[in-house]
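Each remark here refers to the structure printed beneath this line.
Every protein chain except one is present and positioned as in the full complex.
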Amino acid sequence: MEMINLTIDNKPLVVEQGTTVLKAASGIGIDIPTLCYMKLEDMNIENKPGGCRVCVVEIKGRRNLAPACCTEVSEGMEVNTHSIRAINARRTVVELILSDHPADCLICAKSGNCDLQDMAHHLGVRQIHYQGEKSMYREDTSPAIIREINKCIMCRRCETMCNDVQTVGVLSAINRGFQAVVAPAFEMNLDHSVCTYCGQCVAVCPTGALTEVDETGAVIRALSDPSKTVIVQTAPAVRAALGEEFGMEAGTLVTGKMVAALRSLGFNYVFDTDFAADLTIMEEGTELLNRLSAFMAGDKTVKLPILTSCCPAWVKFFEHHFPELKDIPSTARSPQQMFGSIAKTYFADKIKVKRENLVVVSIMPCVAKKYESSRPEFSVNGNPDVDFALTTRELARLINLGNIDFKSLPDEEFDQPLGESTGAAVIFGTTGGVIEAAVRTAYEVFTGLPLPRVDFEELRGMEGLRKATIDFNGTPIHIGIAHGLGNARKLLEDIQAGNSEFHAIEIMSCPGGCIGGGGQPYHHGDAEILKKRQRAIYSEDTSKTIRKSHENPYISKLYEEFLCAPMSEKAHHLLHTKYFDRS
Amino acid sequence: MAEYNMHILVCGGTGCKASQSELIKTNFINRLNEYGLDDEIQVVMTGCFGFCEKGPIVKILPDNTFYTHVSPEDAYEIVDEHVIKGRKVERLLYKDPETNEPVGDSKGMDFYKKQIRIALRNCGFINPENIEEYIGRDGYAALGACLSEKTPDEVIKTIKDSGLRGRGGGGFPTGLKWELTRKSVSDQKYVVCNADEGDPGAFMDRSILEGDPHSVLEAMAICGYCIGADKGLVYIRAEYPLAIERLKTAINQAQEYGLLGTDILGTGFNFDVEIRYGAGAFVCGEETALIHSMEGLRGEPTVKPPFPAEKGYNGKPTNVNNVETFANIPPIINKGAAWFASIGTEKSKGTKVFALAGNINNVGLIEVPMGITLWEIIYDIGGGIKDGREFKAVQTGGPSGGCLTKSFLDTPIDYDNLIAAGSMMGSGGMIVLDDSNCMVAIAKFYLEFTLDESCGKCTPCRIGNKRLFEILEKITNGEGTPEDLSRLRMLSNVIKDTSLCGLGQTSPNPVLSTLDNFYDEYLAHVTSASCPAGQCKSLVHYTIDAEQCTGCTLCFRNCPVGAISGEKRSLHYIDQSLCIKCGVCFEKCKFDAVLIA
Partner (left out) sequence: MNKIKSLADLKKLQAEVQSKIKLREKGDHPENLVQIKVSMATCGIASGAKETMNYLIEELEHQGIDALVTQTGCMGYCYAEPTIELTIPGQDPVVYGFVNKAKAQEIIDKHIKLNEMLDGIIPITYITIDNR
């Protein structure tokens, strides 16, 4: 690799050819501000349209200013990142953006988390010298995502996520000139589009243009209704990220504090989606083994690979794009929906509360879960199994409304019986976790032998596409893992073409799995945060005494008392679902 | 083959076609048939003659008679009189604007005298739908010579030596561009012809494709041979239906004759051309945006580098040249680099086609040698300013360019001089302005165009130009302040400095150029709320001069909104609250009694 000599702000440095000015500068502690630029290091995700022009710098001998994010260094280059010309241009550009931006920062959903707000503050913008017409677009509300595109600054991050990473292709720039904005084609509503509600657009939006539907108000009303029994379930990835909302280091596990906070907020029972994750393994694992055994016995009607079905965005994705494959994914409902279903039958009976008076709230790292809980097949006589699905961020808002000093809360334990879980359940929160949990149980059931080791390192990591072969005591089981729908698409195309080598595939829509979900605290482009959350998830797994789903005593009890056996008729009715052709 | 002793050329350019030139041709043929002369006299529909102002044009050869404003019925008269009786139809002849005398031989027309037609050599001369007429004019001889007798490096050297620069606006040396693409290593390369002509008023690319499509195809094949590409793509706007039709015909004919396709002229060289349609976005003239559009993506530019020469269409090395650039290639090969380099100025060789428009007598398409002065173009070729008004400025380079004032009338026109003068060559739009044009309004007009045509990708172009436009609007409405003028300049500079592509980087040029050259006019708008040219409606009002008004009632009768009152033979009066400032009274008054203030 050729090395390049240059100076940035009079500091000489040597960097590899191909390095951008932005990266070269950051290497010597010069922090050139950026707005549209986003890179998730090591995850192959980069948004580099060079559109906002905030990162412009002055380069000696160049006619105009250069965007640092997409200008590569060259030999002898002399860069000045804070010449008066660069500062003036940078501030003018931000003023221009602000001149076409609603000035409702005080009440904006993104206030305090807004990259544009931060930028204006960072540059000390105190006056907007250019005033004029502002873009006016209608607001678009869907079951999960609100588009308030008056606040769109054309950074194109959402477009990169929706098109390049997820290959969903709903969001792209439309119109021209001053009217240009990112929206679905023909400005159609999101809920008429093939949007999967994965929420990755929301996760990366620098402003309040894309946010989740906020249901905290409805939950507060339910909590204050004496006729209602309100129970809550918390997804595995939430505990690894919630602390960030309260200024804690990324990757801090806050399971106990979270339980304490929820109890303090007035939830009658604080349960764990992890319990339902263990239940999912029982159902999905059994389905896998059934299919596998039949396949190995030569049954040609059996379809392999089996695909996981925990992720609602992924489910909607294949319903739209690969409807002909809809009998391949496991029919098992997601843990959220299994929990809702069991809560409103088994548990409601247990505490003798009528279904209508039992309110199930879930705390999810996800915005698609809002959509999932609203799917009609997950309700009984119009009463949904899960009433409200809040994101991690919404929970933080609830905690703030509850005047709770989160950081100093003591740890508390989940309630029983739906609060007990194993280490296998908690790793559902990261890519590779569901399939690892399934392997832990399937191995023992298939071989009748105890696992020689519980940790399957070969299934872990952050690579977008991974594969591993697990030796089921002489039978090699080929496993594929994809996170990010673009990666999932590749595996599906292989299946379509009949080239798939796998027996089972785990698919998660969000990069990193649920830890990187669209409902998590904003990562602001820092992939390190996702990695820290992942480490936290695995450490929670390690700390558990029971680490295989089929060993969860409350699960065994549930089957004994209520469901009989995995894949039983009752289990089918309550824990499985079917998929629809939405193409 | 029948030998004709007279050729009747009927212009088949878009403008003349719109004025029924197709029917003119039919009438000629029918009348000649009646006389039994159809095998002695050939009627040919050609490409554009350039003199669109005077269309439909009919030219009769070999005696070089140039008929203007010909109607379908006139075709009969021309046959009866000119063909049969040998008497030129004087009524239809082009008349010298100064002497008003008819000009019998088009060689004597000032409009053509100073032109040197290289790119337009076949326009208005051959039938663009007949490949044999092109071949008869040395067509495909350059390609044949390149393939059979020259190495790609030799051809590139010829192009480099000729000094040919990109005619699309930037003026990048064509030979160098070819060389860069040649050097890129790849299994697949592309030649792209940029026919996304977008400057308001410019139509030279359309005319070339309509009048001489084979010259572009031949040049593309030569380019393919040089850079190592076997695939050519013409990116053309869908609103050029005639050009598309002629291009399609030309491609089919060239394939039929084996001049496109595999093993061309037995040399083993393969090259074929496909058409890609654009939706007519100005920004798609920018080569990266053009390539995205061809790939089916949103037509918006990306940061260069990488240049298309390294990573272009489908990520492969791509050479993009404009139509006019390509049209110059075959003559350069046929006649040699030295011949081409002998025309023009030191750094700008050859000719340039300009679309002459605005307040000028001879509106049309002209091809002139580089280095010609504005004076020669406006007064010799263009026949001077309309209605004898005073020349004020000429706008060149379209929305990316600027205004040149009187002081530049004697400046030789080439790429570098135009830039030094604060404008640019652009694709060759040339709009002549007189003292009735308000320069603030002109700047606003161009900015409005850019505003519509910006892709909206980068902040300065998307929002900055909007704010710039709003300030101009404020000024033309008489609400501007002197601070607005400095704000205009500051914002313009930031937009130039920070925009992503050429469109944004040049969009403030009309503003800066008019600010530089006509500052007083701006100042009048903001300090005394008046428009010296009387064009900004908000700033003018019409009154009737009591001294001059004869009470003829003409203004009263013509006012569309009934704002004028007054009895016959008594002073008339304009009610300012009703007046919509349409200016009809001013135009109609025979006694100069209507005043603009």
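The first chain written gets the first letter, and so on, giving A and B; residue counts start at 1 in each chain.
Everything that follows uses one rule, which is that a residue touches a chain if its C-beta (ideal position, glycine included) is under 8 Å from a C-beta of that chain, and two chains touch if they have at least 3 such contacts.
Not measured: the values here are computed from a predicted model.
Within the full complex, the chain left out of the display is in contact with B.
Checked against the full complex, the candidates B:Val10, B:Val58, B:Leu259 or B:Val353 give a single residue touching the omitted chain, namely B:Leu259.
Which of B:Ala145, B:Ile419 or B:Ala529 touches the hidden chain is settled by the complete complex: it is B:Ala145. Touch with the chain omitted from the figure is made, among B:Asp105, B:Glu483 or B:Asp592, by B:Asp105. Note that of B:Ile57, B:Leu92, B:Met109 or B:Ile126, the residue touching the chain absent from this view is B:Ile126. Against the chain not shown here, subunit B presents residues 1, 3-7, 9, 61-64, 83-88, 90, 93, 101-102, 104-105, 125-126, 132-133, 135-141, 144-145, 147-149, 256-259, 261, 265-266.
As a convention for this text, only the chains that are shown with their structure count from here on.
A straight line joining the Cα centres of subunit A and subunit B is 53 Å long. Residues 281, 283, 298, 300, 302-303, 305, 451-460, 462-467, 470, 487, 490-491, 494, 496-500, 505 of subunit B are the ones that touch subunit A when the two sit in their complex.
Residues of subunit A touching subunit B in their complex: 49-54, 56, 64-65, 67, 70-72, 85, 88-89, 92-93, 96-97, 99-100, 129-133, 153-154, 172-173, 175-181.
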